[in-house]
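Here the complex is missing a single protein chain, while all its other protein chains stay put.
After this line comes chain A, so read on.
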Amino acid sequence: MTAPGARLQVSDVTVRFAGVTALSGVTFTAEPGTIHAVIGPNGAGKSSLFNVLSGIYKPAEGSVRVDGSELIGLAPHRVTALGVGRAFQNASMFAGLTVEENLLLGRHRLGRGGVFAAGLRLPYARRSEREARAKVREVAEFLGVDHLLALPAAELPYGEAKRVDIARALATEPRLLLLDEPAAGMHTHEKVEVRDTIRRIAAERQITVLLVEHDMGLVMGISEQVTVLDFGQVVTTGPPGRVTSDEAVIAAYLGRAGAAQKARSESQPPS
């Protein structure tokens, strides 16, 4: 049912806010159907990058291509139409709606019918609504949130809201899924569930997953490629094993002094 994952090419993306450079020449490629993580200390530019990728920020320079189509300059709803789905950092639900209605909003772009079609119950609008509900139930079952559908979204516990958020992003039928800290604030056993969920999304639906996450165990466990950002610049991109031993990455996380210390302890023979 789903289109295969998209290739994401980010080239030379630079974002400036009133003189502060949030992103500077960021370049990397996420291959179709892979899990690609973006990590970095607080303030490294991860959230800015996600806002560029979902059309909220317009970068000063650079290009972002999804399977070759330029994304920069498109309004957010057109970015969604390009096949980019996004789950949010704080799992923000539309509080006045039920879980099912929240998921149905993921289908908004794929549905049909305006004011007149809805108010007069025209057949094509009713058919579109029926299809949307069926798809939403299917996505909800895939992520194990189907028992929550009738609940008001405002009553969801945090962990459940995060899963519903991912389900809502999946309901848009993305070819590229942006996950903004999916495991933030979760217990250990919930993190295991998140890890399995992300793996299943990439494996069973072949969707490209771009992941921002602080939990290194999670990132290194599931990602094929990791891009490390620091001060808005790419420090390195590579498989998890190589990234963790990269001097520049250690410097970014532990500070220059930490890296120097590590280098010293390695260069000096044990006495």
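Everything below uses one rule, namely that contacts are C-beta pairs under 8 Å (C-beta built on N, C-alpha and C of every residue); 3 or more make two chains touch, one makes a residue touch a chain; residues count from 1.
The rule is simple: contacts and distances are computed from a predicted model.
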{"item": "Hidden subunit of the complex - UniProt protein name among \"N-methylglutamate dehydrogenase subunit C\", \"Carbon-phosphorus lyase complex subunit PhnI\", \"Multisubunit sodium/proton antiporter, MrpD subunit (TC 2.A.63.1)\" or \"Branched-chain amino acid ABC transporter permease\"", "value": "\"Branched-chain amino acid ABC transporter permease\""}
{"item": "Touch with the omitted chain, as defined above, among A:4, A:119 or A:239", "value": "A:119"}
{"item": "Residue touching the undisplayed chain, where the options are A:10, A:37 or A:132", "value": "A:132"}
{"item": "Interface with the undisplayed chain - residues on chain A", "value": "54-56, 75-77, 79-81, 86, 88, 92-97, 101, 104-109, 111, 113-115, 117-121, 125, 128-129, 132, 147, 150-152, 155, 157, 168-169, 172"}
